[in-house]
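Scroll down for the structure; my scribbles are underneath it.
One protein chain is absent from this view; the other protein chains keep their places.
Here the chain labels run A and B in written order, and each chain numbers its own residues starting at 1.
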Amino acid sequence: MKQRHGHGLLRLTMGITAALITAWSVGCTSAPTASPTAAPAKPTEAAKPAAAPATSAPAAKPAEPAPAAKTAAGAPIKIGVMHSTSGPFVFEGVGGNEGVKLYWDAENNQVAGRPVQFIFEDTEGKPDVALTKVRKLAEQDQVHAVIGPIGSNESLAIRDYIHGNRLPLVLGYSIARELTQEKGSPYLFRAAGSLQMNSAGGWYAAKKLNYKRAIMVSTDYAAGRDAAALFKQYYEEAGGKVSSEIYIPLGATDVAPYITQLRSEIANADVVAMPLLIGATASQFVKAYTEFGLKSQVPMFTLGVSVDEASTLPPAGDAGLGIVNFNDWSLTLDLPENKKFVEAFRAKYQKDPGQHHLYGYLEGRLIGEALKAVNGNAEDKDKFAEALGKVQFESPRGPFKLDEKHQAIVTIFIRRVDRVGNQLLNVVIDQIPNVDQFWKAPQ
Amino acid sequence: MNRVALWALPLLGLLVVAALPQVLPRFYVGLLTQFLIFGLLAMSLDLLVGYTGLPSLGHAAYFGMAAYTVAITSKRLTDNVWIDAGAGLLASVVTAAIFGVLALRTSGAYFLMATMALGQVLWGIAYRWRSLTGGDDGLPGINRPELGIPFSLWDTNNYFYVTLLLVLVATIVLMVIVHSPFGYALRGIRESESRMRVLGYNTWRYKYSAFVLAGFFAGLAGVLFVYFNSFVNPADLSVVLSAEALLMVILGGPGTLLGPLLGAGAIVFLRNVVSGYTERWQFILGAAYVLVVLFAPRGVVGELRGWMDRRSRAAVGD
Partner (left out) sequence: MAFWFEQALNGVSFGMLLFLLSAGLSLVTGLMGIVNMAHGSYFLWGGYIGLTVVALTQNFALAIAAAAIGTAASGAVMQRFFLHRFYKQDLAQVLMTFGFLLIFADHALVRYGGNFHLIAPPSFLERSVQFGDIIYPSYRLFLVVIGLLVAVGMWVFQEKTRMGAIIRAGVDDEEMLRGLGINVPLVFTLVFALGAGLAGAAGVLGGPFVGVGPGIDLQVLLLGFVVLIVGGLGSLKGAFVGSLVVGLLDNFGKALFPELALFTIFAPMAIILAIKPTGLFGKA
């Protein structure tokens, strides 16, 4: 028995080695199999941050011939959508897809006479999967642009790839600061308010609300800590003092230990600030904060995502009443564009839109407006990217505009959870216009 | 006839796989590379699960440990691939050597949970030690090695062939191991550890060796993976990946080596191809698991082997 296996193994080894060498030699001679329809500059295979832009730079001449565009006049423009529909961001992902469809269905999925085709890919909220999926969209489906993933870590993972391959990427949800700063790219655009919301929030808490000592509660992941750091910086520059910081891990099943911790420190504070408390944890926290009797002692001041009408507020219910918060949009915002958006959304989906729907809508619309500007010529990547950076329109949250690093400049709305009729709604009580990612607080 | 088929099939499969990059688009070559890498991870786990009877739910720890070590050394110390990859392999072996001492005190379901807990501790460190590991953002921008050879590893096809060669060598070594006296001793332990002990085997030493060996090959897969993706993050050593590796093994057939390889292929395919057509692909994956158990409880390759054995036995009986 053993004997026979030994022989078989030997033969197998030899046979396989021979086969491999054959395949290898064939492979080496005919290695570059890039399809002829690919962009003039051969895309580098993966993240090669330094080399890739250098090799592709010559192609960025304004006089770049666009033969593909002519032949593709009636051919569909393909857009990849990488919102995860399973995993930790399923809520945002499913809602984001609804937002994208809201815009594009209204446009009949076409622009400048060309049909627009969407390819939805599930990244599961995992950076590795996001990387594989963006390769698939670029190389297999040959998409003209990608609407990006939800998680900051996913977007950071694919950043080098889209940069190296000059593939326009439009983000809405990923809030990591560096994506539009040191990790910025001519091909990367962020349609929604990033951490700059916390700059304005921190400043407002100290200057306008006169909170002098704050306890910060945020989520224990990279973006949650960055959000807290930014809030703290602007808060303390404006004269406040952060007395302690509490970080709750993602997916903490029970928040009670943190509430008790908070109680032991609350005598030192006149506000509990939540720079980035998200998802289930936010609802649990707001509710427990009331049930443990802390709400009557010290008010909360939070990023809008923790008391969002479409997600985090309904589970918390009345515990959310009266919470003042800051955000780049509000359902109740009294703007004609917002009313149109809300009405259209209600008509299509029979429910109220939330912030995650708006972000999907803005992602979709940013691409749509840019495609209109280039008259549907998505093949000229650099013109398309340039147009993306210049897009301006009246959006549901006010004038839409990106800064030179492609981060949206937003108005921060200060809101309060009120009971309107039998509904809990965020009513806008103040606003801070023109907040960009390098925002300078007024003195 | 069957004996020939047993060898001819994998050989044919290998030839097909080796030839595929010549006809497939680039993205699918990338998927094939992933399939090989996760296949190696699954095969290394099979050494524990299928041959030794130790169901580990923490096998991603060694995969991720190697990946992180390569990422950190290549970004901070040197871009010498031999040092980086060597450090990665060493890190996974050392991790396995330490975890093995702790986990092998337990058995059965307790072993499953102990390996999971140990793996989660590593995950916590990777998540938490942000200055070193980048936290949940991970470490991007790891360059593929320059080997001083005329073709670049940045080319998808070239990297595929390097992976194929290494995975092939690893597979052959694993085959030699499981068909050696050592491998038969592991099977003996799986069937009845007490009997092996009575026969004078130091069973702990065998299990420990298998544990560390499995860690080494998982580490090799991790090294290949980090260079492939140019990126590492905590998910690469989380219980989710460990569970996935275990499912690949069971799906393909524990104790068959090639089965787990195919299991890995099936999961990579479902995740990346089927998910493009339906949002309900998690449902399809779940249904596939249930159906495989219903119709092939020993895994796909396990059932195939059983069927072929029965046939040959029937033929002899006639």
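The rule is simple: contacts are C-beta pairs under 8 Å (C-beta built on N, C-alpha and C of every residue); 3 or more make two chains touch, one makes a residue touch a chain.
Quick caveat: nothing in here was measured; it's all calculated off a predicted structure.
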item: Among B:Leu139, B:Ile250 or B:Ala264, the residue in touch with the chain that has been omitted; value: B:Ile250
item: Touching residue (missing chain; options B:Gln22, B:Asn80, B:Ser107 or B:Ser312); value: B:Ser107
item: Residue of A:Asn108, A:Thr253 or A:Gln350 touching the missing chain in the full complex; value: A:Thr253
item: Sole residue of B:Ala60, B:Ala87 or B:Met116 that reaches the chain not shown, by the stated touch rule; value: B:Met116
item: In chain A, positions touching the absent partner; value: 86-88, 90-91, 93-95, 220, 246-249, 251-254, 256-258, 260-261, 263-264, 279-280, 283-284, 287-288, 291-294, 311-312, 314-317
item: Absent chain, residues of chain B that touch it; value: 49, 55, 102-103, 105-110, 112-114, 116-118, 120-121, 123-124, 127-128, 239, 243, 246-247, 249-251, 254, 280, 282-283, 285-290, 292-294, 297-298
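The definition used in the following text is that only the chains that are shown with their structure count from here on.
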item: Residues of chain A touching chain B in the complex; value: 2, 4-6, 8-9, 11-13, 15-16, 19-20, 22-24, 26-28, 30-35, 44-49, 85-86, 119-122, 124, 126-129, 131-133, 135-136, 138-140, 152-153, 156-157, 159-160, 176, 221-222, 225
item: Contact footprint of chain A on chain B as seen in their complex; value: 3, 7, 10-11, 14-15, 18-19, 21-22, 25-28, 30-31, 34, 130, 134-138, 140-141, 143-144, 151, 154-158, 161, 164-165, 168, 172, 175-176, 179, 184, 229-231, 233, 235-236, 271-272, 275-276, 279, 281-282
